[in-house]
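Below is one structure. I have some questions about it.
All protein chains but one are shown at their positions in the complex.
So that you can tell them apart, the chains are marked A, B and C in the order they are listed, and the count of residues begins at 1 in each.
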Amino acid sequence: MAEITQLIHQYLRHNKKFPLVFCPGCGHGIVLGSLVRSVHALGLAKDDVVIVAGIGCSGRIAAYVDFNTVHTTHGRALTVATGIKMANPKLTVIAVMGDGDAFSIGGNHLIHAARRNIGVTALVLNNFIYGMTGGQCSSTTPEGAYSHTCPQGQLESAFDIVELTRAAGAAGVSRGTVYHVKELDALMAEAISRPGFNLVEALTPCFTQYGRGNGFKSAVEMFKWLKSSCLSVERYEKLEDRTGKLPIGTFVRRDVDGLETRWANMRQALAAKKGGAA
Amino acid sequence: MTAPRKKRREAFLLGNEAVVEGALAAGCTFYAGYPITPSTEIMECMAKRLPHVPDGAFIQMEDEIASMGAVIGASLAGRKAMTATSGPGFSLMQEQIGYAAMTETPLVLVNVMRGGASTGLPTSPGQGDVQQARWGAHGDHPIIVLSATDVPECVEMTVAAFNFAEKYRSPVILLLDEITAHTREKIELPEPGDFEVFSRLTPTMPPEWYKPYEETMRGVPPMPPIGSGYRFHVTGLSHDPLGFPTSRPEEVRSLTERQFRKIDRFFEDIQIVEHVDTADAEVVVIAYGCVARSARLAVKQAREAGVRAGLLVLKTLYPFPRRHVEPMLRNCRLAVVPELNMGQLSREVKRVNEGYTTVRTINRIDGQIITPSQILKEIA
Amino acid sequence: MTGAPKDKAPAKPKSATAKAVNGKMANGNGNGNGNGQTLARYEIRLSGLGGQGILTMGKLLGQALAIGHGYYVTQTQSYGPEARGGASRADLVVSSEPISYPKTEYLDLLVALSQEAAASYYSYLKPRGALLIDADLVRQSPSSVALALPFTRLAREKVGVPQATNVVALGAVAYLLPFARIEAMRKSLKESLPEKICDANIKALNLGYQEAKKRLGEPIALPDPGEDDVQAARMDLTEIMTED
């Protein structure tokens, strides 16, 4: 087993200060580990992988890992990722975002990235809250949950990320959790290798800003909650009473070319036409 | 000029179309944008041309914020990239302009100024974005702002914009106005070799020794394209020479100071102005963009009427070319600054004036160009 | 216009030849060699309704004069908010000298293809400026000496393409302008229009030219260079120009 941790150590930047900036029990480090393992499993070279992160806790992941890393502005990770992918389609571009990044301020970019199917993997670390700014509700905060900006309980509904990105046209949509790590590894590897735009939502608890205010006694309690309430989509669909249960797994698999590929094909067709005419 | 030369290809183009000619001549291979009047022809023309340019890529994004994001991404991946916009779109881009300045990402942004605040006058000229171009993004940051007065200059100044962006690793804003952008004039189409074209320097040391934001002789660190073996961190946070976030006062200070110094140091190279009859002038008109054209005629007419008038056309607006403006203010009894706003560049002129002379402004904000006769009235 | 050299060549062209490429000097090559006519500042406004092809007409005319004849030309435009039906106009300034102020100030020739255009822009004509109108669409000519041809009817009936109205008018303008050549217009047309519609448009251009020759008498005389009231008038027009 030692190879798991040692492998990750090989992918960390040795000139960065550790431990990670995240709070004790934050799942972000687990997602980072999962990301590294899936990239490693796919045999991708460090030089060919670009991590484009947004702002917030999730945005800090990029600095620790020895890929090409870009820490962008809040919500705009997908736009920069789109530019990189169009400029150099050979690169594996992974946009790492939080729920605020991806679904609130960057919601427009998300649906358009899905619609145009740019060949970028969106890894969304959903912790149901704005963590870095100190615990304000986000567009994934469940109805009824508490935060500093909904001290009486959230009145708004949360986004259904799967249905949102499915409707927008994404090539792949999946959800995993930081408790179900092996599955998360597999989901991520699948998403990175499928052409077009692929979204992986990773449920990762934020005890400091979300758990404490919503009845969890510790970070461990939140992991136990993930363990007990999440089950594979196949089993979820067979349930009669789905109250409090959450499906994980792959929800959408579409066979489409990434925009960068369609662009390249169009250029080729143009060149052929030109060559043929001459 | 007398030597016979090959007949060059000519075209009767809009200023906006000439920008595209300049961009392609400068080696631009990436465009991302969002349509907005009166800059849209730049985007449409790029959409037609880039599929035929080697490695060309074009993408219409969902908004101006996304356009700037894509341009930044493409530039990080090694492309010469640009976008164009106008008024409201320019406001949306400000956050990303600041990011590009902080991360020292070369790019060219053409802002075709239209009239009024907010939606204002979409099809009329204005020059109300001058101060925003300089200070629109929050926080202290250096930036280069250029302008052009006519269609041939749209080609030249776009090439200059790319060259400065690449040389100094900086976002460069080219401010046009609706009139310059929508005037058709003849240009001779640029051909390879017409212009000296600069490309950013890439590191020449082994990757392990590369420090992306290190102090160098030029103050401009080399910049490898993403994916070329130099793995480093890019962030909008204040960062140390390795590119990692830092809040240590001495590191933050030295980063910001270097960013300013790299532009200040090459001040002479960056400031582009044109002197028209200024040698013996006692009255000087200081103008830019389409208004400079009216000023040309006004100065000519003033000369014919016996007034020793001169014209200083500013093509670099920032860093403000004070070394050209200051001697004018010292030697002339009157300086006239006509512009299509309530007084934006004139603030800079007044700032460097320091009591030398009288500065008179002509301001027009009704969506119409300042006419030569309006200027003539002030100088004759 | 400018005697003094530019303080700094922006993009640093490599050689003197290259320097001229996009500089103002370059445009001087062959300036004023149209028909050997030297033009001071000749101002044309093409106007009508959106959808009549006014902007295309402006581009074709400007291109012919700039590239075919080698004049300095600036062409500017203004459009109504609607793509169809709104007022539309294209302005051209033609000169043997580099043009400073790119907009028209004081028209030598006004082409009006709508009643509204004729009424709105007539006051911008110079005292001896020429007015060319669509005989059918401009029912009330503001001037008794207006030159009139039924461009729209000619396009519809003789060319069979109502959309070619603008090119029929262009043919007439090519005849009326003493410094323009019809061949340059033809070339401009061929270079700019898709092949499919080129023949019909060449036909329209020739028709406009022939009709003008037949019915409109001599080409317009150029203003006397010695005329000095123009300058004075220009000064006085500042106020009404604010609307322009």
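Everything that follows uses one rule, which is that contacts are C-beta pairs under 8 Å (C-beta built on N, C-alpha and C of every residue); 3 or more make two chains touch, one makes a residue touch a chain.
In this section, contacts and distances are computed from a predicted model.
**Q** For the chain omitted from this view, which of "4Fe-4S binding domain-containing protein", "NADH-quinone oxidoreductase subunit N", "Dissimilatory sulfite reductase (Desulfoviridin), alpha/beta subunit" or "Multiple resistance and pH regulation protein F" is its UniProt protein name?
**A** "Dissimilatory sulfite reductase (Desulfoviridin), alpha/beta subunit"
**Q** Give the labels of the shown chains that the missing chain contacts, considering the complete complex.
**A** A
**Q** Per the definition of touch given earlier, which of A:G43, A:P151 or A:G244 contacts the omitted chain?
**A** With A:G43, A:P151 or A:G244 as choices, the missing chain is touched by A:G244.
**Q** Please identify which residue in A:I30, A:A114 or A:A189 touches the non-displayed chain.
**A** Per the contact definition at the top, the residue touching the missing chain is A:I30.
**Q** In the complete complex, the non-displayed chain touches which residues of subunit A?
**A** Spelled out for subunit A, the touching residues are 1-2, 4-6, 8-9, 12, 18-20, 22-30, 33-34, 37, 126, 128, 140, 142, 144-145, 158, 161, 178-183, 185, 203, 211, 214-225, 227-232, 235, 243-244, 246, 248.
Throughout what follows, only the chains that are shown with their structure count from here on.
**Q** Name the shape of the chain contact graph, picking from line, ring, star, complete and other.
**A** Chain contacts: open path, no cycle.
**Q** Which chain, with its centre taken as the mean C-alpha position, is closest to the global C-alpha centre?
**A** B
**Q** Between subunit B and subunit C, what is the gap in Å from one C-alpha centre to the other?
**A** Each chain reduced to its C-alpha mean, subunit B and subunit C end up 32 Å apart.
**Q** In whole angstrom, how far does the Cα centroid of subunit A sit from the Cα centroid of subunit B?
**A** Whole-Å distance between the two chain centres: 37.
**Q** For subunit A versus subunit C, what separation do you get between their C-alpha means, in angstrom?
**A** Here subunit A and subunit C have centroids separated by 59 Å.
**Q** Of all residues in subunit B, which are in touch with two or more distinct other chains?
**A** Residue numbers touching two or more other chains: none in subunit B.
**Q** Which residues of subunit C touch subunit B in their complex?
**A** Touching subunit B: residues 1-4, 6-8, 10-14, 16-18, 20-27, 58-59, 62-63, 66-67, 72-79, 81, 99-103, 105, 231, 234-235, 237-238, 241-244 of subunit C.
**Q** Quick one: in the complex, what on subunit A touches subunit B?
**A** 13, 15-16, 46-48, 50, 52, 62-63, 66-73, 76, 78-88, 90-91, 108-109, 112, 259, 263, 266-267, 270, 274
**Q** Show which residues of subunit B lie in contact with subunit A when the two form their complex.
**A** Within the complex, subunit B touches subunit A at residues 30, 32, 51-52, 56-57, 59, 61-63, 65-79, 81, 95-96, 99, 225-229, 231-237, 242, 244-245.
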